[in-house]
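A single protein chain has been omitted; all remaining protein chains appear in their positions.
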Amino acid sequence: MTTHPVLSGGDVAPAPLTHEQLRELYALMSAVRRLDTAAVAWQRQGIIPGYAPELGQEAAQVGSGYAVDRTRDFVFPTYREMGVAKAMGLDMVGYMSTHKATWHGGMYNPLESRFAPIQAVVAGSVLHAVGWAHGQTLGGHTDSGVAVTYFGDGASSQGDVHEAMNFAAVMKAPVVFFVQNNGWAISVPTERQVAGGSVAARAAGYGIPSLQVDGNDVVAVYQATQSALAHCRSGNGPVVIEAMTYRRGPHSTADDPGRYRTLEEERLAAGEDPLERFKQRLLAEGVADEAFFAEAQRAAEEEAEAIRTGIEELGPRPGAEMFSMVFQEPTPDLQSQATAWREESEHV
Amino acid sequence: MTTHPVLSGGDVAPAPLTHEQLRELYALMSAVRRLDTAAVAWQRQGIIPGYAPELGQEAAQVGSGYAVDRTRDFVFPTYREMGVAKAMGLDMVGYMSTHKATWHGGMYNPLESRFAPIQAVVAGSVLHAVGWAHGQTLGGHTDSGVAVTYFGDGASSQGDVHEAMNFAAVMKAPVVFFVQNNGWAISVPTERQVAGGSVAARAAGYGIPSLQVDGNDVVAVYQATQSALAHCRSGNGPVVIEAMTYRRGPHSTADDPGRYRTLEEERLAAGEDPLERFKQRLLAEGVADEAFFAEAQRAAEEEAEAIRTGIEELGPRPGAEMFSMVFQEPTPDLQSQATAWREESEHV
Amino acid sequence: MSETTMTPVQDAEAPAPNVVTMSMQQALNLALDEVLGENPKAVIFGEDCGRLGGVFRITDGLQAKHGEDRVFDTPLAESGILGMSVGLAMAGFHPIPEVQFDGFAYPAINQIVCQIGRMNYRSRGTLPMPITLRVPSFGGIRAPEHHGESLEALFAHVPGLKVVSPSTPNDAYHLLKYAAGRPDPVIFMEPKSRYWQKGPVEFAAGNPTGARVAKEGRHLTLVAWGAMVSRCLQVAELAAEDGIDVEVLDLRWLKPIDAEALARSVGKTRRAVVVHEAPLTSGLGAEVAQLITQSCFDTLKAPVERVTGFDVPYPSGDLEDEYIPNIDRILFGIQRVLEYRRD
Partner (left out) sequence: MSETTMTPVQDAEAPAPNVVTMSMQQALNLALDEVLGENPKAVIFGEDCGRLGGVFRITDGLQAKHGEDRVFDTPLAESGILGMSVGLAMAGFHPIPEVQFDGFAYPAINQIVCQIGRMNYRSRGTLPMPITLRVPSFGGIRAPEHHGESLEALFAHVPGLKVVSPSTPNDAYHLLKYAAGRPDPVIFMEPKSRYWQKGPVEFAAGNPTGARVAKEGRHLTLVAWGAMVSRCLQVAELAAEDGIDVEVLDLRWLKPIDAEALARSVGKTRRAVVVHEAPLTSGLGAEVAQLITQSCFDTLKAPVERVTGFDVPYPSGDLEDEYIPNIDRILFGIQRVLEYRRD
């Protein structure tokens, strides 16, 4: 499934994953799957107002997020990257709080997490990645941090993606454009969205190397991301990775996929479940046994439960934060609006 | 120059240009050259406030404009397409009036001219071409009109160009994306602008066929445009043409190219003058003699003179048009603004 | 047109009833259905407008009924959608594009301001822009970021655009049909929090121009539009308990503003409060207040009050009830105006 890139990332090929790492990858995917499934249930139970499931995209997200170097790289997500967040070790209560409607960008610290605030504008943060990455190269830094920007097949239609790829290529900015092509943008299938059929194929037009990877194979995704990061780090400019995967669930808990695809179509297009597939591989290669999987499942359930408790306990943010978070240097007019709000609303 | 397209335009290859047509092409280029040179002089003389010369781009503009079928196609220019306008037989006083600051979009009738109003936003009208072209295909029209959109190497960086190419390809809209790559966007050379080096190369990423053509060879440009139009007309979707040419003059009469390129660089990069080159060819092939060229020159001078008189005689538009041209159905508030303006300003 | 409870008027054998109760979503859907039926040049498109019928189902069933040439999905790019509208209009069509949510009009602002608003002018009237841009607008549904914005002040400032927002199913039906029949661009701001509220639609009784007195009153005028109208009506009821007789003026047209209706209403009540969800500063409330002050300066008993959203980004769901003018804040605004005494 890979395409024709010429990636150069220094002399050493990345070390193969150890058994422990493989098991860790599985545990992460398992935790993500569990949390994802739980969040849909929470929405039905009225605990959270909405959620955008990433069911089926665990391999694409965990595999790529796992490759990120948290000491120097920076990730720019959209809104469906819960698996990347988990793989990068984010505070998941802080992450999930966005779906609780606590705070749009999430409650984690993006600087410490190396993970930008959640972004609801599709393609909104792709250019941020380019700016951040260009900043790494100013003053002649080498072996630099890399920006990894996540966006979808639908987002690829936005003008900002074009501007970002062109800027990054002209400036040789260390950016990995990580496209999750999950077949759908809400109700619109990729073939009505991505002319030419592949976002990776666009890269050549900018002189950017690209990798199209089986997004349901966590190890393949990890390796592709690793080599892309190495390529960028060595000062070779950006890389496009297109992870071919499938959105197995609805677009969001408000969506009704029955209006635009049949269950049969879903089954055929989805292919094998990335989690099950990885499990079978680990079993076959003797990397993990059933006891491990059972324990992973148990831990995932425990963690999802803890996250539910966590976001419920968070409670609403104080209304005063509406005003205090706008500027670093508050303005008098906003302060008087805050005062008026406090007088009129807080004791209501 | 290179082309790697598969264009299919029906069974018949376009007929070669007759000698008369070749002479007509030269006469057009000559008129354009003369008017262009004159307009720069008019600016220096204070007759017009500014002008964007197209010196060196006569072949690219006249060759493509000459191929347009004025009974059904529609052209979407930017601001430097005087040569296209001339080749399409526009009212040139109406066209040049934009540079006289009479009316932004020009004073010609765009519907009758099949030439949209002059556009000052780079890439601003590329999407309009896609919408217009899609409209031609609605209701199952065949052998349809084609939209030809002109933009520059600089404009190609705008997100709208990406959205336009993707839309056109997804919808199989009959659009010719005609890029004049003249090496510069004001002070920025193509290599700092167009990552990958070629706008035509971007087309493949959308599954769009492309032609890169010697933009200084008027016949080559004509033929490329002809075949692209035929391809589009037959329902095959869009085509990208990149005409490689050179902006021999300043960006505009306000520009000072000495700040970013030397005269020596200009001379080397500009190559042979497209007009002189075509003249030598016509002479060599016995299509035209010196008497013809002298007459073309004379006619061009006469025409430029007539245009100068024309735009000077136009005079300023009545201020009331500020108000009356905004809407088809005027609003009461705007009408009262017009009344107030008349009372306060007109007798001043 | 699934899940509707009313009889589709145009298919009825028997004489159509003159008044039908339906939701605003149904009223909008019906209006679009009729527009497509009546105007062969009308085309509807946007993200997920076709098979899905739009995320709010406003275009539900229209593709199936009118075909893919009339109702179609576009790729996910708002500038593309609006830029394409310009070209379609130049080709003689009447485009009715949708941006999926208010906040996603921003990527298309260049096309809206510099192209849609100016092409008629630029072309000296030869290329009209009969574009009706539907924008599900305003907040109140606990949605993600950028799904609860109020862009009316921006749109109203743009030369060449007209702007309208309905607050009832009846107005939704009549205003949309009216807008879609205009030769000029109209931004049609739909109050998404009101989509599912039902109300009577009187097919024979459309009055699509100017403002509408939603409730008559003598002591004070509340001026509002979109989702704030029903809130102001609630406030008026509460105020009535205290003997305060509030007039509620539903502005409807945000450009051009019906200055005469403002003058008439406040000329009578001599006091006014403008209510909107958008941030205060440079919001449309300033324009409304200034228009009132201009026409009623001599009789105004107090400066016009503004009860609005704050100068902060539209907040997350947990805080949106703090942000959107609530009943208490509007009542406080009324109180300030009523208690105002000249020094």
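A few remarks follow.
When the chains are written out, they are named A, B and C in that same order, and each has its own residue count from 1.
Criterion: contacts are C-beta pairs under 8 Å (C-beta built on N, C-alpha and C of every residue); 3 or more make two chains touch, one makes a residue touch a chain.
Remember, predicted model here, so these are calculated numbers, not experimental data.
For the chain excluded from display, the touched partners among the shown chains of the whole complex are A, B, C. The omitted chain makes contact with just one of the residues C:43, C:189, C:257 or C:307: C:257. Touching the missing chain, out of A:136, A:157, A:182 or A:252, is residue A:136.
Among A:164, A:229 or A:338, only A:164 touches the chain left out of the display.
Residue in contact with the omitted chain (choice from C:57, C:70, C:94 or C:118): C:118. Mapped onto chain B, contacts with the missing chain fall at residues 49-50, 79, 98, 100-105, 118, 120-122, 154-155, 157-160, 185-188, 192-195, 254-255, 259-260, 316-317, 319, 321-323, 325-326, 333-334, 337-338, 341, 344-345, 348. In the full complex, the hidden chain is touched by chain C at residues 79, 103, 106-107, 109-110, 113-114, 117-118, 121-122, 145-146, 153-154, 156-157, 159-160, 255-257, 278-279, 281-287, 289-290, 293-294, 297-298, 302-304, 306, 310-313, 340, 342-343. One chain is missing from the display, and on chain A it is touched by residues 74, 76, 103-105, 107, 109-111, 116-117, 121, 124-136, 138-140, 147, 159-160, 163-164, 166-167, 170, 321, 325-329, 331-334.
Rule of thumb we're sticking to: only the chains that are shown with their structure count from here on.
Centroid distances built from C-alpha atoms place B farthest away from chain C.
Between the Cα centres of chain A and chain C there is a gap of 36 Å. Annotation for chain B: residues touching 2 or more other chains are 159-160, 163, 166, 170. Residue positions of chain C touching 2 or more other chains, listed in rising order: 75, 77, 79-80.
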